[in-house]
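Shown here: the complex without one of its protein chains, the others still in place.
Chains: A and B, in written order; residue numbering restarts at 1 for each.
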Amino acid sequence: MKICVLVKEVPDAAVEKRMDPNSKRLDRSGEKNLNPFDTHAIEAAMQIREGGAVDVDEIVAVTMGPESAFRALHKAVSLGADRSVHLTDEALAGSDVCATGYALGKVLESESPDLVLLGQQSDDGECYTIGAVVADHLKMPSLTQVIKIDVEGGKLRCERQAEYGYDTVDVELPAVISVGDAINEPRYPSLKAIMGAKKKQLDTKAAGDVGIEADRVGEQGSQTQVLSINPPPEKAGGEIIEDEDTNETVEKIVAWLDERKLLA
Amino acid sequence: MSTAPIEYPPPVDSATEFVGPPTDPADERIEVGVAIVGGGPAGLACAIRLTQLLAEEETLLESLGEVPIALVEKGKGPGSHLLSGAMMKPSAMQKLFPDLPEEDWPTYGPVEKDTLYLLPNGKRAIPLKPTPPPFRNHGNHVTSVAQLGRWLAQQAEDAGVYILGETAGAKLLVADGRVVGVRSGDKGRGRDGQPLSNFEPGSDLIAQATVLCEGTQGHLTGAAIRHFEIGSEDPQQWELGVKEVWEVEKPLDRVIHTMGWPLHFAAKYREFGGSFIYPMGEDKISLGLVVGLDYRDARFSVHDALQELKGHPLVADLLEGGKRVAWGAKTLPSGGYWARPRQLWAPGMILCGDGAGMLNVPTLKGVHYAMHSGMFAAEAIFERLKAGRMCDDLSNYTAKVESSEIEEDTYRSRNMRQPFAKGFLVGGAIANMMEISGGRFPGGRWATHDDATVDVFIGKERDYPKPDGKKTFDKLSSVFASGNATRDDAPNHIRIQEKVPLEVALMWQNMCPAQVYEVPDEELEAASANGNGKLDGKHEVKLQITPSNCVQCGAITAKGGRLTPPEGGDGPNYQAT
Partner (left out) sequence: MSILTYALHYEGEFNKNSLGAVSEGAKLAKELGGEAAAVVVGGDDLTDELCATLGQYGATKVYRAKAPEGLAQPVVDVMAKVIQDNGYKYALFGGGLLGFEIGAGLTARLGAGVTMEVTAVKAQDGKLVAERPILQDSAIVDVGYVDEPGIIIGRLNAFDIPEAGEGAAEVIDVDIQLEAHSTKAVMVQRGEQRGADVNIEDADILVAGGRGLGKPEGFELAEALAEALGGAVAATRAVVDAGWYPYAAQIGQTGKTVAPKLYLAAGISGAIQHKVGMQNSENIVAINKDPNAPIFEFSDLGIVGDLNKILPKLTDAVKAKKG
């Protein structure tokens, strides 16, 4: 079995994020890091391999992003991936969810994985959706926000918390699964693994190499458009009660809660 | 009533605990050519200089194996734990990058004007003219070491250096009397040190030479100095600096230093120090307060004094309409010439930069010394390797340091810091004479003293400004601004006695800029329960410690505790300091 793990380079949590007023996109300058949710996806792949219920021949980390994103791939490899693929092309810059999902679908197609894993969300805002977009392009079954994966009889038995409680779902392979951070505790890379990461195979691919049609990606291929960036509405200052007579104070609190239907 | 923190020493014996032989099985050890501990200006300059020297030496390079140069850094990456003023003399950058024009340096360019002010109180500012020589900075570059570190790391990596971030140098590997490498720290331990499910033990990194460039309060540096008994008879001293970076509306056209207010410089308080305000390009300024850690009043807090300083009209005017974008804290070694380790090397090992006390105190400059010493270390090691010799005798490093500007400058100012123990006015007068006499007066050897031997007392409650979250900030929001997101169950990397007299406990609480130590309310109440409404400084209290707040400034090591490296990757993630 071959597992592809989609990873992403995101601005480090310590970097104050801001929007670039010209491009109306997230200013991605400054320090970047492997999206923390993706480390859970890599760990999930490692645990499937180590679980022994199925033979995992290869774990491949796949990313789409600017040149600097190779660092995220190095990190992914140090965490256990065997090799990595970097889809990078000027034409891809500015892709929205629709275009990104299409491009990722194309690069994954070229790898023919049996399982695609990814983190359910990223620190830079594209949340919960990419897995399902990619799955539809690949015509694979898909689940997102999964917190437990077991391999049973060549299928995946997945658990997740949905609207009405915990759901258990069997998924046939090949499949696309996005995972939450509750699924595991990612391991730390050993020093040897960090040093070895540079030497593992890293294939860099351009859009054309994997058959991506240029007019379906990038800014021009995107179907959404940020019209404006606005400050959030000013929150009105809260009401303050000095507790002088506690009975009266409590009465006021209860009335306040009741007014907002919080005592139903 | 007073107590010296040294009476409550940390429960640690660094020379035995942090020094030892390799423990990994021989075939699992990672072999590298040269191991560098610390990704600051010293370590990175060392790494880059080595690549330059080895560039023409193919056979030698090959003999160093698959990984000729490895650098370990305990922060997320080089720069994460770096903080300085920073005013840099250009000599080291010129030497390391002779072909790079100064305008392409990762700096905010050279200084053209500077002013030193004496602040007699919270309202007035008296410019001292002409600016005394130590405060003249014409031609020096303002930079952010957090950014400089990242830039240097990029150069090093491009030249083939293995930079291993999130990796602490936890133990110095010594076998048969020589340093053979360094062991990286464990990861995945719980609060009480127990291995968690994702525990990953450290690894032995074996090297022909190991260069310790750990910066202030170096963990292995301290252990090595003890183990090899190469320290000076004069103890090292430290100062604590807290700084903020502000985005401002109007550009600052000069470099400003201040002395005086809000520090209490009478001999009783001994708050020796001052502030710096540097322009960082058109839209940012760097603002910091540096105070010697031999101060005495347990109520004193550098962080809060910096908040107070921002209320002075001189400073408030500069910050008007601005926004704080970064915060951090760091100690710097101020023992100067006499406190520098007696020997700067041991077999297989070299000490560089701040860790070796290489800092010019009156001018507050050490970045270029760090880089120079790193380059000297590279050259010394290269000479030995090239000659086909082991790196057992690295006295050639000392020779290089001693014939450099590091030696010249620090000797000249060798007795300048010590007199300030006599209070600011007397000390200032003596230091001034030293400057005027070109370093000849006062002569002799003025002893330094260990900061932790200074008695502390509980003074009057200080009237620090109440943080408003706009101009003035509390410690916790500042820790947040440092990018510190250390997991809460990380092991405690701070060694101190947790039950100490209130005067020591309060001193730690107020000293720490990151709110690591707190005296719980009930303990404070118990200490004031003697009926007269006064706090009993001798009453022993139990501290509450939050090590995950720590920003690795190192002040606790100076003042009676012992900081060790956190789990690799923990601590602050400075971006602009």
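By definition in this document, contacts are C-beta pairs under 8 Å (C-beta built on N, C-alpha and C of every residue); 3 or more make two chains touch, one makes a residue touch a chain.
All values derive from a computational prediction rather than experimental measurement.
K.L.:
Quick one: which of A:Glu50, A:Glu67 or A:Glu163 touches the chain that's been left out?
P.N.:
A:Glu163
K.L.:
For the chain that's not shown, point to the residue among A:Thr39, A:Ser84 or A:Ser142 touching it.
P.N.:
Among A:Thr39, A:Ser84 or A:Ser142, only A:Ser142 touches the chain that is not shown.
K.L.:
Across the whole complex, list the residues on subunit A that are touched by the chain not included here.
P.N.:
Within subunit A, the residues that touch the unshown chain are 17-19, 24, 26, 96-98, 101-102, 105, 125, 127-137, 139-145, 157, 160-172, 175, 216, 222-232, 235, 238-243, 246-247, 249-251, 253-254, 256-258, 260, 262-263.
K.L.:
Need a quick check: the contact residues on subunit B for the chain that isn't drawn.
P.N.:
466, 469, 474, 476-477, 479-480, 485-489, 544, 546, 548
Following the convention adopted for this analysis, only the chains that are shown with their structure count from here on.
K.L.:
In angstrom, rounded to a whole number, how far apart do the mean CA points of subunit A and subunit B lie?
P.N.:
38
K.L.:
Enumerate the contact residues on subunit B facing subunit A in the complex.
P.N.:
30, 67, 70, 76-77, 150, 162, 164, 167, 184, 187-188, 196-198, 200, 202-203, 205, 325, 482-483, 485, 572-573, 575
K.L.:
Contact residues on subunit A for subunit B in the complex?
P.N.:
Where subunit A meets subunit B, its residues are 12-16, 30-31, 33, 185-192, 194-195, 198.
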